[in-house]
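I have a structure I would like to understand better, so I am pasting it below and will then ask my questions one at a time.
For this view, one protein chain was removed and the others were kept in their places.
Order of writing sets the chain letters: A and B. Residues in each chain are counted from 1.
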Amino acid sequence: MAEETFLSDEFVRELGAVGEVDILVGIPTYNNRLTVERVVQAVQIGLVKYFPRERTVVINPDAGSRDGTPEIVKSASVQDFRSVLAANPLRTTHTLTTRVHPTRGEGGALRLILAAADLLRAKACTVISPESASITPEWIEAILRPIYRERYDFLAPVYQRHKFDALLVKNILSPLIHSTYGANLEEPAGTEFGFSGALACDLLAQDVWREDFMRYGWGVWMTTAALAGSYRSCQSFLGPKVHSGKQAEQNLAGAIQQVVGALFYSLEAHQNFWMSRTEPVALPLFGFKSELDLGPVRVNRKRLFEMFRTGVEELSTILSQILSAPVLQQIREVALGQENTCHFSDELWAKTIYEFAVSYHRAVMNRDHLLQALTPIYRGRVCSYLLENHGARVAELHKRLEVLHQQFERLKLDFIQNWSAKT
Amino acid sequence: MGNLVVKTLSATSQNLGDMVTEFLPRLLAMLVIVAIGGVVAWILKIVVRRVLTLVKFNQLIETTGFTQLAARAALPTPSELLSRLIFWVVWVSFMLFGLNALGVAALEEEIGRFFLLLPQIFVAIIILVVGALAANFFGRSALLGAVNANYPSPRLLSSLVRFLIIALAIMMALERIGLGHGVVLIAFGAVMLALALAFGLGGRDAARRLLEKTLFEDRKEDGGDDDTISHL
Partner (left out) sequence: MLEAAVGAQHAVSFKRTTMAQDTFLRGADPLWYKDAILYEVHVRTFKDSNADGIGDFRGLVEKLDYVADLGVNTLWLLPFYPSPLKDDGYDISDYTNVHPSYGTMDDFKLFLDESHRRGMRVLTELVLNHTSDQHPWFQEARKSPDNPWRDWYVWSDTPERYQEARIIFTDTEQSNWAWDPVSKSYYWHRFFSHQPDLNYDNPAVREEIWKVMKFWLDAGVDAFRLDAVPYLVEREGTNCENLPETHEVLRTLRRRLDESYPGRFFLAEANQWPSDVRAYFGQGDECHVAFHFPLMPRMFMAVRLEDRKPVIEILEKTPQIPENCQWATFLRNHDELTLEMVTDEERDYLYDEYARDKTMRLNVGIRRRLAPLMDDDRRRVELMNGLLLSLPGSPVLYYGDEIGMGDNVYLGDRKGVRTPMQWTGGWNAGFSNADPEMLCLPLISNPIYGFQAVNVESQKRSAHSLLSWMKQILRVRKSTRVFSRGTLEFLTPTNHRVLAYLRELGEERVLVVNNLSSSAQAVELDLSRFRGRIPIEMFGGNLFPRINDRLYLLTLGPYQFYWFKLRRF
């Protein structure tokens, strides 16, 4: 029986024509008509401006767009570089578009990019989101220079964001990754990453391509895989992150299922690494990070609290299977309080997350259900976080987050014990 | 007259004696079969239990949620259950064989029919078990989905889903044993199941949007269209 192939003949032929490259940029698309042209042009200009002598290629795996996105990518070439730069590209530039079949699994687009990087022996690669409307050509330099010129293997982005953005990352992903993997990453679930060819080959060999969380949680998976493989990692400041207009995929439960699911999965896969790790992982930060107190955001805190309370109530049977009795009791007490005095302590939160992780590991129930059950509790935590940091400046928030990370670190030994205990 | 009575008595007792003599070995045979069956079933139970422990059967079953179900019903662990089930099935079969050996015609027919029905009973039991598991799973999905999407009365929804699936399972089981109405029931059950799945899987766009449009127009998405923060 013939082996399954996930690269079409046509694409392989195009890869052969491109030949060996130094730099590979992957832009996975699905119905991104409004923003993709600008992204592609920024990438092209960035490559010509900062890597004029390197052999480069842009790979665009498309998951079946119906709004003409692949055509836009193919035709979005900067005609006159001289109007933008004082340079003309020395080399032929290549942009390859190919169709990724959804039946090939959720991670199809990323897998294709990694395969291309392997076949073309790319030295430095990056994945850029086609929704990054705030991208500039400088992002290309910021992401690729540490990989290409300074021999880092993995680069995570750092964005300029509103202080109340990315709460899921700040409250769950960052502290948990910090305490387990030892690296204090600001954006483990970013939409842009840089990685070396060696790391790409390693990632390609892992068998995660049919997992559900690979749809939007691949960033977390990639981050943890790089850390677990002890790859030389760093962070780089890119610029402001603008919310995409697409809310359709952004339902919170789904998001948690994806990214937290990816993280818990990784914890299982890498337990030998993080359970025995003692040294922190150094993560140099490149670039000049700008901190602006961007304007206020609108949040319906009352609604958040209500959903928290209802959630805890309605899901109590499920939660009692996941959490220990004392923790669940404490959460109940918070939920029964008033909305404007809601206080979900760091300690309680850390315990909650750790217990969820352990329950996930023991598969006390279907794992998707387990992750969905986390959602209302997270809402409660957000409510409490917003309340407490209402007037805080960015610097104060940093300190608070440090405290949170320390809390996670403090409870880590218990967590490891629980994790390893036999039922 | 006395002679006739004696003769009849002796003839009857002779018949009885003949019947008993005929019957006794059969009875003995039956008892022996039953005894052997018991031993065999017991040995089989031990073996199966050993094998299942080796194969870590319990762990495998845990993920389907059966263990929780069983625990709640105060049943022993899956491997224990299975080994006991095998014990009883084997022994009962031997008992029935033994009865067969008795040679009682009427019984034979019933026994024969029973053996024919046995596979169907098995299937019916399996359907019920699967149904219970599915009801549990999808009921829980519905509950979580409704809670996270801020629908009203999530527990009601969850119970509804559970009920529908169990009802369908029962109907299917009964039909197996020959007490249902076949195709129509299946079709009805399938439709019910589909609806239940759509609700139960919660996050699936189509059903959700349909719900939103038809029933919950004033309910917003959990993130809220007027909320401008992004969690990721």
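Worth pointing out:
The criterion applied here is as follows: a contact is a pair of C-beta atoms (placed from the backbone, for glycine too) under 8 Å apart; a residue touches a chain by one contact, two chains touch by 3 or more.
In this text, all values refer to a predicted model and were calculated from it rather than measured experimentally.
Within the whole complex, touches from the chain that is not shown fall on A. When the omitted chain is restored, the residue from A:Ser75, A:Asn88, A:Gln206 or A:Thr317 that touches it is A:Asn88.
Residue A:Gly19 is the one among A:Gly19, A:Gly68, A:Pro102 or A:Pro284 that touches the chain missing from this view. Annotation for chain A: contacts to the undisplayed chain at residues 13-14, 16-20, 52-53, 55, 86-92, 94.
By our rule, only the chains that are shown with their structure count from here on.
Rounded to whole angstrom units, the spacing between the C-alpha centres of chain A and chain B is 45. Within the complex formed with chain B, the residues of chain A that make contact are 162, 164-169, 189, 243, 247-248, 250-255, 259, 297-300, 303, 307, 310-311, 314-315, 318, 321, 363, 365-366, 369, 372-373, 375-376, 382. Within the complex formed with chain A, the chain B residues making contact are 62-63, 65, 68, 137, 140-141, 143-145, 147-150, 154-155, 202-203, 205, 221-232.
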